[in-house]
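This structure is in structure tokens; I'll ask about it shortly.
Note that this complex is displayed minus one protein chain, with the remaining chains in position.
Per-chain numbering from 1; labels A, B, C, D and E assigned in written order.
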Amino acid sequence: MAISARNQLKGRIVSIETGEIMAHVTIRVGKNLIESVITRRSAEALDLKKGDEVTAFMKSTSVMILK
Amino acid sequence: MAISARNQLKGRIVSIETGEIMAHVTIRVGKNLIESVITRRSAEALDLKKGDEVTAFMKSTSVMILK
Amino acid sequence: MAISARNQLKGRIVSIETGEIMAHVTIRVGKNLIESVITRRSAEALDLKKGDEVTAFMKSTSVMILK
Amino acid sequence: MAISARNQLKGRIVSIETGEIMAHVTIRVGKNLIESVITRRSAEALDLKKGDEVTAFMKSTSVMILK
Amino acid sequence: MAISARNQLKGRIVSIETGEIMAHVTIRVGKNLIESVITRRSAEALDLKKGDEVTAFMKSTSVMILK
Partner (left out) sequence: MAISARNQLKGRIVSIETGEIMAHVTIRVGKNLIESVITRRSAEALDLKKGDEVTAFMKSTSVMILK
């Protein structure tokens, strides 16, 4: 199975904070921290826990550049 | 100056491909390649070139998780 | 493997139009047509062709409502 | 009145869950459920209720493909 | 008819540049220029022309802040 989103970063969850509707997930990828905000329902459906190995991914059109 | 987008990844441009309207920029960040699609006009306004040190950034709400 | 994007619609590709940087893919999902714009590179990497069975997916935060 | 977003799916709201800032709206579209996360203020401004006929819409650039 | 996107800016199209897949539309809103990239098909379906009065709109979750 392959997905069209070209940015796929393997890492490990270092924290999850869950609200009523949304959840804020922080993932260590190499020396960087990637933060993802998804629905609480998705966090529960995927049973995300601290320490899980996951892949953070994002569409190329979502990525901006600062120079 | 600070921006609200929580994901900011420093890297170096390894390639730029430019079309009529859009440009596809590839940035090396550690061991990963990050791909960004921006407008051709932005690529020109920032004078992006292979080898430039840049920061790729994206909003947390744009980041999804695969487990 | 599971992804956090809650909207996942199974369908069949009815057309692909490819430009220099982007590709416009149309997918029949039940009675609806779903249109997706991805990079040309993704369309090639996934070897997308008319008739392919695929899943169109999008983050809940990308979906708006008209009433 | 017409909008540029090419994906417009007519359906009926089956549930709304409201938090402090965001609201999670689920819409039945044919055999699929579409989930939309909008601001609580938008949900109130549109007076969204279970059973409402609405159109879920999303930009083509927000749609990804899994194959 | 109302849409959930909370940012709706009335203006007038000052230029349209059309590529194979995408179109780049510039809209004058008060003293600002708003730039929108949509599909070429949408630009044609809405028959967008220089001088048209339109509303540029975007979801609150797409807006970032620089301070």
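Operating definition for what follows: a residue touches a chain if its C-beta (ideal position, glycine included) is under 8 Å from a C-beta of that chain, and two chains touch if they have at least 3 such contacts.
Bear in mind the structure is a predicted one, so any value in this text is a computation, not a measurement.
Colleague: Need the list of shown chains touched by the one chain that isn't shown.
Modeller: Its contacts among the visible chains are A, B, D, E.
Colleague: Looking at the full complex, which residue from A:Leu9, A:Val29, A:Leu46 or A:Met64 touches the chain that isn't shown here?
Modeller: A:Met64
Colleague: For review purposes, identify every residue of chain E that touches the missing chain, sorted by number.
Modeller: 3, 5-9, 24-25, 27, 29-32, 34-38, 42, 46, 48, 52-67
Colleague: On chain B, what residues meet the omitted chain?
Modeller: Its contact residues with the unshown chain are 1-6, 36-39, 41-43, 45-46, 57, 59-61.
Colleague: If the missing chain were put back, which residues of chain D would it touch?
Modeller: Those residues of chain D that touch the unshown chain are 1-5, 19-22, 39, 41, 59, 61.
Basically, only the chains that are shown with their structure count from here on.
Colleague: By that same contact rule, can you tell me which chains touch chain A and chain E alike?
Modeller: The shared contacts of chain A and chain E, listed by label, come to B, C, D.
Colleague: With centres defined by CA atoms only, which chain is the most remote from chain D?
Modeller: B
Colleague: Could you work out which pair in C-D, D-E or B-E copies the interface of A-C, where over half of the contact pairs coincide by residue number?
Modeller: Most of the A-C contacts reappear at D-E.
Colleague: Measuring centre to centre with CA averages, how many angstrom lie between chain B and chain D?
Modeller: 29
Colleague: Centroid of chain D to centroid of chain E, CA atoms only: how many Å?
Modeller: Centre separation, chain D to chain E: 21 Å.
Colleague: Which positions in chain C touch two or more other chains at once?
Modeller: 1-6, 19-22, 24, 35-39, 41-42, 46, 57, 59-62, 64-67
Colleague: Between which chains does touch occur?
Modeller: Result of the pairwise touch check is A-B, A-C, A-D, B-C, B-E, C-D, C-E, D-E.
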